[in-house]
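I have a structure here, written as structure tokens, and I will follow up with some questions on it.
The block that comes next holds chain A.
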Amino acid sequence: MRVEFQGELDALEAGFQETGEIVLRSIRGVVDALRTQDVELCDEVIAFDDEIDDRYHALEKQIELVLARQTPVAGDLRLVLALLHSGLHVERMGDQCVTIAKLTKLSSHLDTKQTVIESLVDMGERCEEMVKVSLDAFAARDLEAARGLHGLDELVDRANRQVFGEVLGYVHDAEALEWGMRQITVARCFERIGDNAVDIGEQTAFLVTGEFTEFTDASH
Partner candidate 1 sequence: MSSASLPATVQGGRPRRAWRNRFFTVAMLFCMFVAFGTLIVLLVDTFVTGWPALSSQLLTGLPSTVPAEAGARPAILATLYLGLLVLLFSVPIGVLTAIYLEEYANRERWWNRMIEVNIQNLAAVPAIVYGILGLAFIVRGIGVGRVVLAGGLILTLVVLPTVVVASREAIRSVPDSIRQGAFALGATKWQVVWRQVLPASIPGIATGSILALSRAVGETAPLIMVGAITYVAFNPTLMGPYTALPVQIYNWTKQPDADFQTLAAAGAIVLLVIVLSMNAVAIFLRNRYRRQW
Partner candidate 2 sequence: MEAPRIDSGRIAEVSHGLDRAEVESREKVFSVSDLSVAYSGNVALEGVALEVHKNTVTAFIGPSGCGKSTFIRCFNRMNDLIPGAKVSGTVLYHGEDLYARDVDSVEIRRRIGMVFQKPNPFPKSIYDNIAFGPRVLGMKGSLDERVEQSLRRAVLWDEVKDRLKDGALGLSGGQQQRLCIARALAVEPDVILMDEPASALDPISTTRIEDLMHELKRDYTIIIVTHNMQQAARVADMTAFFSVLVDDDGAGRRGILVEYDSTTKIFTTPSDKRTEDYVTGRFG
């Protein structure tokens, strides 16, 4: 029953997951680029973002059509709304990767500090894991896994504060400071990616329970 409609919903979700895969690759790309300071890799990641943006707009357009033509209700409506929001979060993640790539390019001529790089790579890998978990949880409608994202995000936040603390120590070395400040922004981008992943988890929870709740309270 309503085979066409179901097909359209399936297509929407598949499109979303595919875009998620592409973003995962972007994250991996910037993590590798950080580790190896590979400028070409950064360029690739930046170029890739166009596709992510296009896909997001296509998703948005498709959702508009599904809403207009199929008037989804109940679970179908929640799915469509969750896809709309999650699609935006994925697109934002893509933008964060671009920022990271640009910053890496910008500071590539400067010396790197291994500890900071390691922290950043660690953050990046945790983000990658979070994004993967969030996408899988969405696909599997797994409430537990979605809620678990909050805990993973804590680790990312901790690493962020670590980087910040490290860079504070470079205040006497101008070059290192310049490099360090850029890396603070990079860390911030990773932290944002983590938050977006948590947001996707919140959307999954909304999809499953019908209620929207914040996993974290931003006031602390």
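By definition in this document, a contact is a pair of C-beta atoms (placed from the backbone, for glycine too) under 8 Å apart; a residue touches a chain by one contact, two chains touch by 3 or more; residues count from 1.
The candidates were selected such that all candidates are chains of the complex that A comes from, given by their letters.
Fair warning: this is a prediction, and the values are worked out from it, not measured in the lab.
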- Would you mind flagging which of 1 or 2 touches chain A in the complex? 2
- Query: In their shared complex, at which residues does chain A touch candidate 2?
  - Reply: 1-5, 7-8, 10-11, 13-14, 17, 62, 64-65, 68-71, 75, 139-142, 207-208
